[in-house]
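One protein chain omitted, others in place.
The block that comes next holds chain A.
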Amino acid sequence: MTSAVLKCCPVDVTVNRSLSTGKLHRVELLLQTKLALGTLDVLLSKSFLCARAVGVSNMIAKLAKTCTLRISPDKLNFILSDKLASGGVSMWCELEQENFFSEFQMEGISAANNEIYLELTSENLSRALKTAQNARALKIKLTNKHYPCLTVSIELLSVSSSSRIVTHDIPVKVIPRRLWKDLQEPTVPDSDVSIYLPVLKTMKSVVEKMKNISNHLIIEANLNGELNLKIETELVCVTTHFKDLGNPPLASENASQARNPEQMAEVHIDIRKLLQFLAGQQANPTKAVCNIVNNKIVHFDLLHEDVSLQYFIPALS
């Protein structure tokens, strides 16, 4: 009976509402919220880990305004799959908890569903972590003070060699169980062409200039290691050619035989979405692959050291 109540009841109770109800009811609501929250208690105790956490949060903040953080026993995911709000763009970022956290304890909302899904404003997280750039240690906890929040506790080494504690409470929204199915890992589509990306900084500066001409960008690539970025307007047509990029080995042999290596697969996309994606990449990734499904979607698969990022931009309708 209790578990049924847990599943049905909405977890996102606002403070004002809960306070205005009767006392008993309020206690019940809070109790349900607490149980449905799960627990999270992590520690990053090395300063280079803190710096990397800062880097990840900065990248996420640039890519998505609001995103979902999924916490499971072995990894952390930043998910953007609100297709309507983001105009069809979706993002899946994954990192292994072992590589980041010195201590990691989590408990999902129930034994069967040992995961926590939180929705937060990514800028809040990145700004809170900004102070942790040179921190000695960083603790993140899921708490429920008046409302669920991620409490980030940063231990700084101050100039007078005494440590200073900075605490940030970032409000989060717990996503109820029934919505979890929308937030699963997207399936990588069967792409027509798969190609390695050029240096992202160069690509970004090219796309930035093209944005001034038109919003409609054509990405095309072929299996010969050629990638083109095209802008076409009535007055002018601009194309940037990237050559000798290399193609990753294809999954299935049939596809490679059937396709002419010179043939281009293209997608028409909104240039601003591509620019937002490129703006989020501060450092050059270890691996960067672009998969194009002709006229459907372009899928970017990046690997920054051990953080994997997948970004999907759909074609313009």
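Rule of thumb we're sticking to: contacts are C-beta pairs under 8 Å (C-beta built on N, C-alpha and C of every residue); 3 or more make two chains touch, one makes a residue touch a chain; residues count from 1.
Assume contacts and distances are computed from a predicted model.
Of the candidates "YbaK/aminoacyl-tRNA synthetase-associated domain-containing protein", "Very-long-chain (3R)-3-hydroxyacyl-CoA dehydratase", "Cell cycle checkpoint control protein" or "Proteasome subunit beta", the chain left out of this view carries the UniProt protein name "Cell cycle checkpoint control protein". Touch with the chain omitted from the figure is made, among A:Ile60, A:Ile79 or A:Ile170, by A:Ile170. Contact with the undisplayed chain is limited, among A:Lys65, A:His146, A:Arg178 or A:Lys243, to A:His146. If you put the hidden chain back, the residue from A:Thr131, A:Asn228, A:Gln276 or A:Asn294 that touches it is A:Thr131. Interface with the hidden chain, as seen from chain A, comprises residues 14-15, 121, 124, 127-128, 130-131, 146-147, 149, 156, 158-160, 162, 164-171, 173.
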